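The excerpt is restricted to a subset of chains, each kept in its original location.
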Amino acid sequence: MSYNTFGHLFRVTTWGESHGPALGCTVDGCPPGVPIDEAAIQHWLDRRKPGQNKYTTQRREPDQVRILSGVYEGRTTGTPVQLMIENTDQRSKDYGEIAETFRPGHADISYWQKYGHRDPRGGGRSSARETAARVAAGGLARAVLAALVPDLEIRGYMVQMGPHVLGPERDMDEIEKNPFWVPSAQAAEDWAAYLDGLRKSGNSCGAAIEVVARGVPEGLGAPVYGKLDTELAAAMMSINAVKGVEIGEGMAAAALTGEDNADEIFLGNDGKPVYASNHAGGILGGISTGQDVVVRFAVKPTSSILKPRASITKSGQPTEVVTKGRHDPCVGIRAVPVGEAMMACVILDHLLLDRAQTGGTRGKIG
Amino acid sequence: MSYNTFGHLFRVTTWGESHGPALGCTVDGCPPGVPIDEAAIQHWLDRRKPGQNKYTTQRREPDQVRILSGVYEGRTTGTPVQLMIENTDQRSKDYGEIAETFRPGHADISYWQKYGHRDPRGGGRSSARETAARVAAGGLARAVLAALVPDLEIRGYMVQMGPHVLGPERDMDEIEKNPFWVPSAQAAEDWAAYLDGLRKSGNSCGAAIEVVARGVPEGLGAPVYGKLDTELAAAMMSINAVKGVEIGEGMAAAALTGEDNADEIFLGNDGKPVYASNHAGGILGGISTGQDVVVRFAVKPTSSILKPRASITKSGQPTEVVTKGRHDPCVGIRAVPVGEAMMACVILDHLLLDRAQTGGTRGKIG
């Protein structure tokens, strides 16, 4: 059992609370000999770092990662890699009330019901701050993938913010140019206006994120509970505030006919199968086919809002909760690098699993 | 790692292929002393059994379960329970072509790419026939749950068939009265007409299923990768043909504001929290709150259709695939008892986990 671990062979255990002295992750099973240093991991952490624009929490955390073990002279040794991020901006005074009152939509009440004792500062372990450790692990996973599958590319971006849904066009060059990682200049503009309004009114909104992996080797994933899509669903659903996960066509598959849904197969010029469409999201029977692996997930609106909501206290008294403090009006934004990190970890894990069982040999076509 | 196992403490390993001599599951970790017999498990298997009406495959399988171990004098012993179902109607001649041709939408190609050797008869291991073993395991899980949490109730039903989406009303008394387990007499009628048309034209359609667990104890689930919703997402996504999973509000959460999404909390007459709504689907921070746990998943259309689709052979030649044989025009129908079984297994597993870590003690409210 692994309450706080994910992965089978590339095993990531995250630890730490929002306002404790530090947080981080222990990564076991990392292949040896892979070039890595703190800067390479920091690159990814900086994307998730709070306080970078007005749409994310104003908590100031440098999120500096330290490698405490498992790396020697710039390369992984194959032993556990410990990545630690110290918390520096822990204004726990902002969170004093939480200890006695349950904030609707937050895990305050469920943690209390389960454990009977919890760290209430900033949500403690249930804080989205935990995802910094995932991004660090994802940075390590990317370094390993770069060594093993150089052509693999993982990109995440927003496809929905509140009621605003991105159309089918994706201008990938726009992703890095706007604070939402949305692949559309027009959407970036519209969404900014929408979010400004929400933020000023003390409200928040949900979002949907899409993560695509291009160049995934065929044959990753294992029937029937170690399916690649099963693991991706778990990985994404484990991110704070996620309420739905889709592979390829996703929930819309329910409305299709078999004729429409079939991704017809042809032989490409390079002797590899090509497909007329990708309803499957790159996965058949839980195993990658070589097509793009496409995952989407929905993030619920930030529960910490200035709008008063009815609730109760620990002693059962009715109360009203207004959450001040520093919060993201749309937590979905910072979920983009987190989703990418999870994708990287899952693909690497399955690459290792496949290498174990099949030795990477493949049935031939053509 | 567990390619074919799910669960942490109530561990279910399924085995067997569509056209092998038998299939079944090995259940390890079952609590001792629980009353169980073959009839109790057969009850649930009979719901999934093929050939019961014109909307499911006409393959005739009695799906008789045998308990080979772990039960003595009508009660579980705490040692592994082996449940075996013999395959009797194995007309593998229906499936001869598959060995050389890849059927679009099926796992033929990905299994071949991964393993380089596979049992092609009826899809082999990738066949939905595997889910019979899940339903058997679910029957055992239900028996244990009945002993530990007598008030728990798990119900699954269809909420969408192709383009036909069920409205918000649910007439639960209708569920057992129609072949679709849809909680609406009108929908049952409309869907029958729609499916008849599809079936005659040799086409198929997708579906969405909702599974609700009522009476789930609060405190089940564990941060941050053993979340109850994480495990449910994995469990449902592991079912054949599932492409999306939602908890509570699901993908629609992306469109909400924080104000709308907050499930306001009050104190009920019984001194327990009550909620004004259930956008959360009964889970906060990955831990059950005592509200109904609500999961939905989408099943893609049956890929085996009479409509010709373009594909290639193993040797890379272009071909056209028309799948004859005995197939469900909507595999989503028989996914209902499977979804229920997965829900039962996941809840039991987390009940045992919670009992291990917290001893079942709870923080008090009021």
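Letters A and B mark the chains as written, and numbering starts fresh at 1 in each.
Note that in this section a residue touches a chain if its C-beta (ideal position, glycine included) is under 8 Å from a C-beta of that chain, and two chains touch if they have at least 3 such contacts.
Keep in mind that this is a model prediction, so the values were computed, not measured.
Asker: Assuming 2 chains are placed, give the number of copies in the entire complex as this structure defines it.
Answerer: In total, this homomeric complex is built from 4 copies.
By definition in this document, only the chains that are shown with their structure count from here on.
Asker: Find the geometric centre of each of chain A and chain B from their Cα atoms only, then give the gap between the two centres in Å, rounded to an integer.
Answerer: 26
Asker: For a test of understanding, state which residues of chain A touch chain B in their complex under the given definition.
Answerer: Touch list, chain A to chain B: 1-6, 8-9, 14, 102, 104-107, 109-117, 125-126, 130, 160-163, 198, 203-208, 218-227, 229-234, 236-238, 240, 242-267, 271, 273, 276, 279-281, 283-290, 296, 298-305, 307, 309-312, 314-318, 332, 353-354, 357-358, 361-366.
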